[in-house]
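Note that one protein chain is taken out, while the other chains of the complex remain in position.
Letters A, B and C mark the chains in the order given here, with residues in each chain numbered from 1 onward.
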Amino acid sequence: MEDKKTPLLDELEKGDWPSFVTEIKKAAATKKNAKDLLNQLEKSYGENLGHWKHGGIVGVKGYGGGVVGRYSDSPEEFPDVAEFHTVRVNQVAGFFYTADKLRQLADVWDKYGSGLYNMHGSTGDIILLGTTTENLQPCVDELADIGFDLGGSGGAMRTLSSCVGKARCEKACIDATDIIRDLTLHYQNEIHRPAFGYKFKIKVAGCANDCCASTARSDLAIVGTWRDTLRIDNKAIREEYVEKGFNIVDRVIVKCPSKCLSWDAEKGVLNIIPEDCVRCMHCINEMPKALRVGTEEGATLMVGGKVAIVKGAMIGWVLVPFMKMEAPYTEFKDLLDKIIDWWAEHGKNRERISELIERMGLVTFLKAVDLKPLPQMVREPRSNPYIYWSPEEVENNG
Amino acid sequence: MEDKKTPLLDELEKGDWPSFVTEIKKAAATKKNAKDLLNQLEKSYGENLGHWKHGGIVGVKGYGGGVVGRYSDSPEEFPDVAEFHTVRVNQVAGFFYTADKLRQLADVWDKYGSGLYNMHGSTGDIILLGTTTENLQPCVDELADIGFDLGGSGGAMRTLSSCVGKARCEKACIDATDIIRDLTLHYQNEIHRPAFGYKFKIKVAGCANDCCASTARSDLAIVGTWRDTLRIDNKAIREEYVEKGFNIVDRVIVKCPSKCLSWDAEKGVLNIIPEDCVRCMHCINEMPKALRVGTEEGATLMVGGKVAIVKGAMIGWVLVPFMKMEAPYTEFKDLLDKIIDWWAEHGKNRERISELIERMGLVTFLKAVDLKPLPQMVREPRSNPYIYWSPEEVENNG
Amino acid sequence: MAKTDFGPPDFRELIPPVIKENYGKWKYHEVPQQGVLRHVSESGAVLHSVRMASPRLVSGDFIREISDIAEKYCDGYLRFTTRNNVEFLVSDANNVDPLLDELDDKGYLVGGIGNVISNIVHTQGWIHCKSAVTDASGITKSIMDDVKDYFTGKIALPARCRIAVACCINMCGACHCSDIAVVGIHRTPPRIDDELASKICEIPNTVASCPTGAIKPNPRTKSVTVNQEKCMMCANCTVVCPAMKIMNPAKDGVSIWVGGKVSNARTAPMFSKLAIPFLPNNAPRWPEVTDAVKHLIEVWAVNAKKGERMGEWIGRIGWERFFTLTDLPFTNQHIDDFTTAKTTFRSTTQFKF
Partner (left out) sequence: MAKTDFGPPDFRELIPPVIKENYGKWKYHEVPQQGVLRHVSESGAVLHSVRMASPRLVSGDFIREISDIAEKYCDGYLRFTTRNNVEFLVSDANNVDPLLDELDDKGYLVGGIGNVISNIVHTQGWIHCKSAVTDASGITKSIMDDVKDYFTGKIALPARCRIAVACCINMCGACHCSDIAVVGIHRTPPRIDDELASKICEIPNTVASCPTGAIKPNPRTKSVTVNQEKCMMCANCTVVCPAMKIMNPAKDGVSIWVGGKVSNARTAPMFSKLAIPFLPNNAPRWPEVTDAVKHLIEVWAVNAKKGERMGEWIGRIGWERFFTLTDLPFTNQHIDDFTTAKTTFRSTTQFKF
């Protein structure tokens, strides 16, 4: 392998933001495939064209997914990335690591792969970026030895991820990291052996700030909330905020989406109409030392988040307004199983759950998963007068 | 014809609101068809079932529409409404009448019809309610003698209607009644000889209060507006309103949708950010003695309003943000002709213009009628990444 | 051959002199009392308009009677409003009170201006339409009898409330954008007379007429079939193909929709949304319907802020709260499943319990 020049990519070593090119070069110092990755990438930069081939399925024993096969379309020119498969390694919940754990991982990957990583992929996995077909099995075996298992790919439940949750956040209403730990273990088979028509993603956010973008990009999002009243420490409001010049009216009161807050400047007291609060988190975000989430904690389940392919992007919508989330999360798992069953039965190839619901109707879906219609599920009732009545509903209703 | 009892309908003579049953009875005193209408209606009330037949085309010489054929499905039982056609008579713009004109109308209708009217139909016509096939032609002839012409029906331009406009309203920014008078005369052929695939409705509202529900129920709505700044008489605000206890902040300032108003209580002055005003009319509505519409008057054209059949209801949307409306309204007519041409060319049977636009795409429509895309036309740009590029656009753009 | 295409009488010949002179010069108006508008021109000229309720479906007697009244007090000038009320155009201010007295004597109701319930916009019903599921005039009369104190202004309201009634989902009027709309509905799919259909049905048109794609050609019978699970009982096919019958007196009924508006004042125009999917078609006075309408008005009137129309009030409190405050059940029927249904799904965790 000759030492090719990469003038275009070198441009991306300039500037203060840490450079991925520098990282690839670091790996390339010892790894031929990292070097050829750089070379092929330089070619792409020159031509405005990627050089990975379409297709190519690879796998490891006992798993149906977790690796993404990748082949160069110019193997003669870039022989060391002729095969350059990705290994999706299930991340630790909350993305917590120790130095030791990371070094163990680096040791294995130095041995079998490019020495390049995505920390982390958008779904949440540790992406080990590039190895050969031959190296896959031993790599995965040794990852197992250090306690790392594969994540999901293909028509499977995908690797679950969450925000940091109760581990490091005062706002968490549910134990986000424990939930994904528990569900990940419970659904190992669904994650590792693609048997669905398409991907199914679950993400867990401790509260409505949604620090893991769960409603935007998971088929089922679990978002922490509370049922009682948020906790107000008026003394702290006065001392930590108002008396220090914080404009509580401008910053909080007028921005409350449900207009349920008022500030009694005379008494120095924040009043709330608890039943009107939509638990948007804003007031708590603005005055973290004085306001806290309520104590009757649970989750809102949001179904259907995804990006555009095929029927358009969707932000997940309310499926269950409130569910207690207590280990072992049996109520949740029962519901999830029903959802997956219905989707498996009716979903077409490459049809996400929200597209199936759109095609068959939300009511049909609710019936299938034994949920009652609730106004919380919709922004507004229907406006077009095309109303379906089942014969039973006509009988029971006048 | 025996004198049947109508116990059910008699119930509707009770109460203080003027009773249509009483009206029918008044006509029935001299008109056999009114009497049988009552009888058939009583039967409908008893059975929860209408008794008009499906179909039946009738017409008068020189016209393709303007009458709605109607036949009883029980002609033996109700011989006097065996034929009971409606005549749609084009109303006077602004619904203005004199006693003489109304009496002339009543004389003709007493002679040929049931003596029953809808003043007015939802589209705007005077509905002469019920006559025989035989009487249609002489009735229409004598209506012509007193200056009344037919309105529209079927796949035609429908009878135009408007609010009272400049005739009696200080808010009118366009001469609504003159516009429909002019357009009605200009489009007589399109109104009287159905040649379209479906109905096409035009309504004109003098301002955004839309007192004739134009954007909700016309394929093309002309809504008055202005381009400069609304006129503010601060003295009148103070004297007629604020000093009389009118809470200008609660009633006006906080309700301005674009938050472009502020009240300087000290100076007694209302401030406006003119370019932010969206001309919603609210502040003017609340303080008619102090605020007035601007002086640079014109109209916003809204396309596509309709109810649900087939593809769902639509509220008309902005097609032309601002057009001067000066007689003889040539600019408007040119645009309207292009719209109708495109619809005629591409529309399917029973496809309203908004459905056609939805099917073919708003951009295709804009190109066909020579309008440039404007942000005013949409609430927001697209969110799904399915972008069409014509080969020319690709050429001209990088 | 008769004269054609001459259009309606010219309004300019039918307006009173005060309007002719002050056309386009009106400066402001006030409402000296409910039912009376006083428009003042830049010239100082004044026009009083007195608004009187009309049943819309009227007799020649009525036409002649209002003509007589107009002659007596208004030099013969009058008009109708876009909601079918009568307006007497009084040029001589001295005539206003005598006119009001006469109307009162004759039992006519005066009102309909501003924050009130004005006349109901309604449709033909069994009186003249073949598609009618119910009778719009009858429901209108029954409701207006009950709410007439809101028309005359005897009871105050937070804002105007526009009611519309349609006898079928064709909704000839503005039901789809009304504060309260009453709409006749079917709840059973059409029955097909295959024999007849094979002769007269234009099958492609019939198939195309179905908004939900429930109709398929049936080559065997040379007719069509309806997929019952997809049929939303809209009756559109029955307009296109006379061999499809959907009337079902035992099961048809009435639905109620709320929160629409058409004006652009403050808020954009809004569609009405389903509040009550079914009430019985209980002629001659539809007590379930009138009770429901009254109930909706009362809950709104008590809870809305001044100036908040039905849809604006619901916009502030949210639909979930609307259903608790009105104590109406939320059912399968409320959830949209038509083409843009997904835009109605609540894709935020912001909601009230």
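Methods note: contacts are C-beta pairs under 8 Å (C-beta built on N, C-alpha and C of every residue); 3 or more make two chains touch, one makes a residue touch a chain.
Predicted model, so just to flag it, every value in this text is computed and none were measured.
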| item | value |
| --- | --- |
| Omitted chain's touching partners, listed by label | A, B, C |
| Of A:50, A:328 or A:391, the one touching the omitted chain in the full complex | A:50 |
| Hidden-chain contact residue, picked from the options A:273, A:308 or A:327 | A:308 |
| Where the missing chain touches chain C, by residue | 264, 268-269, 339-340, 342-343, 347-350 |
| Absent-chain interface as seen on chain B, which is shown | 208, 210, 215, 223, 225, 227, 257-259, 275-280, 300, 302, 304, 312, 314-318, 321-322, 354, 358, 361-363, 366-367, 373-389, 393-394, 397-398 |
| Absent chain, residues of chain A that touch it | 8-9, 11-12, 14-24, 26-27, 34, 37, 41, 44-55, 60-63, 68, 70, 84, 86, 89-103, 105-106, 109-110, 115-120, 122, 129-130, 137, 140-141, 144, 147-149, 161, 163-164, 166-170, 172, 175, 177, 181, 184-185, 188-189, 192, 208-217, 223, 250-251, 255-257, 280-282, 285, 288-289, 292, 307-313, 315, 348-350 |
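Basically, only the chains that are shown with their structure count from here on.
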| item | value |
| --- | --- |
| Centre-of-Cα separation between chain B and chain A, whole angstrom | 50 |
| Junction residues of chain B, two or more chains touched | 308, 312-313 |
| Residue numbers of chain C (touch at least two other chains) | 169, 171, 176, 211, 234, 271, 338 |
